[in-house]
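For this view, one protein chain was removed and the others were kept in their places.
Then we have chain A:
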């Protein structure tokens, strides 16, 4: 960073140099720090009250085991040992992993293609298309999932009409074999527009003179997209994938909504988050539910950290 000669970094460097030798305990600095804490304190209070404290509370809860018949007792990390040998939790983890493998590329490809096409078009139509692709994200997740549950319905949905028109049997979108694809479709529909906007914004921030240089060098549209645009927005891509990864590991709302109409195909432990929810609120096992939720949280943290570490070159976080 300091080796760069463009305008930006210089003032930062000088400021740092002048501030460093100042003695730490100077009165001015102290007063500044005091004001700093004052400004930060409302946030800190809310943060502690609504995040740190509940986290500690939930962690404390996860160290106990309560059973219906024998009451509550301290079991230390016993719930965690149980979680990682619990077939329901493990199946749920494998399922969200499978969702991640299918769903993230699907969302990314749709978002990237849409962004690249919109970036090279400049008509009123591109503005309208941008809005239309983004609209699903503006619809609340629950409403979106409910809407799809009607579209999938063999009774009300348009699918029966469509498939009968072409003379094919109507598929059951809510059977155990097809529910995976049905969920992937909902999430891709919901999130691609949002990712598209992020990628599109990154594309717009590229200096157009680079394209000009590429054109002079003889690059066609596809080459420009693959060799110039894509590498230059890699940090945004990493961010988008991280969001998608965290979202997928915590997959919850869409399967919960669809469970109302497909209870057989989506069981109570379909994803780890749903499992934690069912444990706490249907089976009143609050302690074990906390342990499941914490284990999932740790895995999400580890997963996203690993991903960011592996892509540190592309993301510019190095």
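Basically, contacts are C-beta pairs under 8 Å (C-beta built on N, C-alpha and C of every residue); 3 or more make two chains touch, one makes a residue touch a chain; residues count from 1.
Heads up, the rule we're going with is that contacts and distances are computed from a predicted model.
A.B. asks: Tell me the UniProt protein name of the chain this structure doesn't show, selecting from "Sulfite reductase (Ferredoxin)", "sulfate adenylyltransferase", "ABC transporter substrate-binding protein" or "Glycolate oxidase subunit GlcD".
C.D. replies: Per the UniProt record, that chain is "ABC transporter substrate-binding protein".
A.B. asks: Pick out which of A:105, A:140 or A:154 touches the chain that's been left out of the picture.
C.D. replies: Checking the options A:105, A:140 or A:154, the one contacting the hidden chain is A:154.
A.B. asks: Which one touches the absent chain: A:33, A:170 or A:260?
C.D. replies: Checking the options A:33, A:170 or A:260, the one contacting the hidden chain is A:260.
A.B. asks: So which of A:176, A:205 or A:223 would be touching the chain we can't see?
C.D. replies: A:176
A.B. asks: Which chain A residues would touch the chain omitted from the figure, given the whole complex?
C.D. replies: 67-70, 150, 153-156, 175-176, 260-265, 267-268, 278, 281-284, 286
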